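The complex appears here minus one protein chain, its other protein chains still in place.
Going by the order they are written in, the chains are A and B; count residues from 1 in each one.
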Amino acid sequence: MSLKDISTSVPKKDHKGKVSGQLPYISDVKVENMVYGVLVRSPIAYGKIKSIQLPTLPEGYEAVGAEHISGPNYVKIIQEDQPIFANEWVNYIGEPILMLVGKDLNTLYRLLDEVKIDFEEHQAVYTLDEAIQQKSATGITMASYEFGESLENISAIEQGAHQIIEEEYDTGYQEHVYLEPQGMLAIYREDEIVVQGSMQCLYYIKNALISALDCGADEVRVVQSPTGGGFGGKEEFPSMMACHVAVAAKAVKKSVMLVFDRSEDMVVTTKRHPAKLNYRTALDKEGNILSMCVDIYLDGGANAGLSQVVLQRALINSAGVYKIPHFHAKGYVLKTNTVPNGAFRGFGAPQSFAGIESHIGHLSKLGNFDPLEYKRKYLVKQGDPTITKGIFRDPILVEDMIEDLLTASQYKTKKAEFQHNNPQNLRYKKGIGTSLFLHGCGFTGSGERDHIKATVKLLKSKDDLVSLKISNSDMGQGIYTTLSKIVAKELDLPYERVLYPDPDTKEVPDSGPTVASRTTMIVGKLLERAAKKLKTQWQSGVEQEAVEHYVHREMIPWDEKTFTGDAYPAYSWGVNIVEVEVDTLTGNVKLEKVYGNYEVGKVIDERIMKGQIDGGLAQGLAYGYLEKMTSKEGRIQQKSISDYGPPTAMDVVSIDSKVFDNPYADGPYGAKGAGELTLIGGAPAVQAAIEDALQTSFQQIPITPEVIIESLWRKEGEGD
Amino acid sequence: MIKFTLNGRIVETDAPPTARLLDLIRDEFELIGTKEGCGEGECGACSVFVNNLLQNSCLIPIGAIAGADIQTIEGIMETEQFKLLDESYSNAGGVQCGYCIPGMIMASAALLSNNPHPTEAEIRDGISGNLCRCTGYNMIVDAINLAAKKGDGLWQKK
Partner (left out) sequence: MAEKITAYRFDCLEQTLSQLNKEDCAIIAGGTDVMVLHKSRRGVPPKILKSVVFIDHLSELKQVNQNQKDLHIGACCTYSELLEHALIPVALKNAIKSIAAPAIRNRGTLGGNICNASPAGDTLPLLYVYNAKLRLRSVNGERIVAINDFIQGPRRVQRDPNEIVTEIILPSVLEEDAHVVFEKVGNRNADAIAKVGFAGYIRINDARIEDVRFAFGAVGPTMVRSLNIEKKLVGKTLPLADSDIAEIVADFDKIIRPIDDQRSTAVYRKIVALNLLRYFLSLKQYQTK
């Protein structure tokens, strides 16, 4: 198949194996001499291990723990605070202490029940609120940043303001529920350990293994298996599992498989950080914003993990898509004795956008403005500074996107119609809401240049087939297809002649992790350049390769200390409009219509883009009203998919979406990032729609039926 | 010893009668198209046909299906119906990570065999026990619609 227009869809590379189910995910793999591993986990939230008593282990069964780790006992991520096997302190319920390995799962489960551990329990910090109270105590604040207008100036402005509005906003956990539970296999060989599994970041894992096994780079090898969904959940978490299986494999000299049960996965793996966002805004008589202060608190859970980076993105997005005069923000990651939180599609931005969209919406109501009109007054334009003193360099099409969506959705007519009809229907109320959002593409600041330093390679075989040699995972988002298309088009080759074998660190250079909506834009661009290079050197029938390294776009240098500079090289944009119907007797919310306009530079494959829109929005909308996870005394309460409640096919509706063209010079064919953007607008739009239906305000997501009923009940009480 | 038909072949097993059909299919008969996503009947990744009815193999103790006719995705892979679904899922962009897909295909086939021309609401109900976290379902709904349209006659009730 030859590619005329890059956006025209092609069959996905991995389609056949996926529909037939014959593509082996890690739990489908069996290797010779393989044993299973199960983890002994902490039953308490905080305390010291006093003693461990193992049952008598039958022949062929062994316990693996901290003493088997050759390197330092932590999972190499950013800080050194996450033990591979906790052997002194435990910091959350579910923290791994030991691994039992052996052939038969039934036996392992029985042994698991017989392990006795004696703890000295200590007072744990269970909630974000408790952590906020104790944030100056040692060890609670794991990261913090502050930037923007000086507080003296703000206080002077506040003095002269007509009113000051303060709002506190809470966001809950979100669980990835990738359909394939986490799984990792370490294949034992004399001279190397091959770790294979469900993952997004091969070299994160490789580096963690080199540290844990204290070995040379050629003694470990990481291979990605087909990955059944990631959404960030397989970004940093698999590094820990990889350490577990690799340490165990070395210890018992057998291959070790670790696959989680769904309930185990729900309870012990990372989630989206619960957050509290405080807004303090000075308004003049007309309701115009004079200044704004935002404080963000993220519940990091028990380890630092990637939380500080998540906080950075949350802060960078704390003003949304708006140019707010005299803006100040600060943020904290706080430690609690709960399951560590981590990467999740959007990476801190969804919390911030939910908060700021809600707050601006509420401010508009105070001044009796239509929320959308009020938001448009503050919309950033090309050339405007960002809140970190960077610049929005490229054209911004949001105004056009809004206008187009207003027409498509008949927003104004609908809004008037609902307002007119709602009083007549005692039970069901309809509402319509909007959200405006962006997503900074790629790593924050100079991460690409300083930390990642991506390299890509194209390898041409004698029979003129070209293989992509990169370390990026296809976890469903379709990069096998999109990146292959870019290369095929650049080389003028039929798409079928470009191959993308499962990444294997023995074969591929480090092109960086598969995160941060960077893959298409950054890795895709490098591949485009490599393909150009290969094309100029092309010699039929000869083995050839082309290598490219990351080149940094000229920007205002990012300074993490002062939190200034260009945080991202480019931004993708979106607008959502959502219509809902709320059942005032039960608080249930029904989605009626969902619209989205997006700008992602250039679409590489229309079908894949639509898949990102529909899937991302389903998650984003559900984050706003449907999915609910809570922790009680350090224990996750929702251990099954149904109790947590991600949407079924009956909870979503078809989505009317459109993508605007706005090619970006440093992206392949003009493409920017798209994967995370699509999630971000869901929750704020659904909140706005529910508020419109009920003519009330909420200060939290998810807005569950419980929240709605309580609010209606209070309102009724006030009315009496 | 429990005997049943698996993908058209009579098979026997010594596994305990409470063993989950899912484990038997995957471990003993090494058919990997039937996946485990939850083990509690909540995701549909393990969907199979039991006497032509869609069921979750993680909830079936094998003792209960003695003599039954079991079909997994591997058992329908060569049928015209499967080929049509395969093509429709490709054309509609219904596949992302793929982990839910064999189960989805089973649910789609079950739905269309009972109801060759389903409405959108009937399609959504038909796959409501099959969780997909990647696609947001709409492109899967489109795929089933496409298969219904193109498959005129193919889905006639047996």
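By our rule, a residue touches a chain if its C-beta (ideal position, glycine included) is under 8 Å from a C-beta of that chain, and two chains touch if they have at least 3 such contacts.
If you're wondering where the values come from, they're calculated on a predicted model, not measured in any experiment.
A.B. asks: Among the chains you can see, which ones touch the chain that has been omitted?
C.D. replies: Among the chains that are shown, those touched by the missing chain are A, B.
A.B. asks: So one chain is hidden, and I want to know which residue out of A:465, A:551, A:650 or A:665 touches that hidden chain in the complete assembly.
C.D. replies: Final answer for the missing-chain contact: A:650.
A.B. asks: Please pick, from A:410, A:461, A:642 or A:696, the residue that touches the omitted chain in the full complex.
C.D. replies: That would be A:642, which touches the missing chain.
A.B. asks: So which of B:34, B:47 or B:135 would be touching the chain we can't see?
C.D. replies: Within the whole complex, the residue contacting the unshown chain is B:47.
A.B. asks: Can you name the residues of chain B that touch the chain not displayed here?
C.D. replies: Its contact residues with the unshown chain are 16-20, 23, 27, 36, 39-42, 44, 47, 50, 53-56, 58-61, 63-64, 66, 107, 110-111, 125-126, 128-131.
A.B. asks: For chain A, which positions touch the chain that isn't shown here?
C.D. replies: Per the touch rule, chain A residues meeting the hidden chain are 36, 38, 104-107, 109, 259-261, 264, 427, 585-588, 626, 628, 630, 637-639, 641-643, 645, 647-651, 704-706, 709-710, 713.
Simple rule for what comes next: only the chains that are shown with their structure count from here on.
A.B. asks: Take the average of all CA coordinates in chain A, do the same for chain B, and state the distance between these two points in whole angstrom.
C.D. replies: 30
A.B. asks: Which bits of chain B are touching chain A when the two form their complex?
C.D. replies: Residues 26, 32-40, 42-43, 45, 73-74, 77, 85-86, 89-90, 92-93, 95-102, 105, 120, 123-125, 127-141.
A.B. asks: Which chain A residues qualify as touching chain B in the complex?
C.D. replies: 9, 11-12, 14-25, 27-28, 176-181, 226-231, 261-262, 475-478, 607-608, 610-611, 614-619, 640-642, 646-650, 652, 654-655
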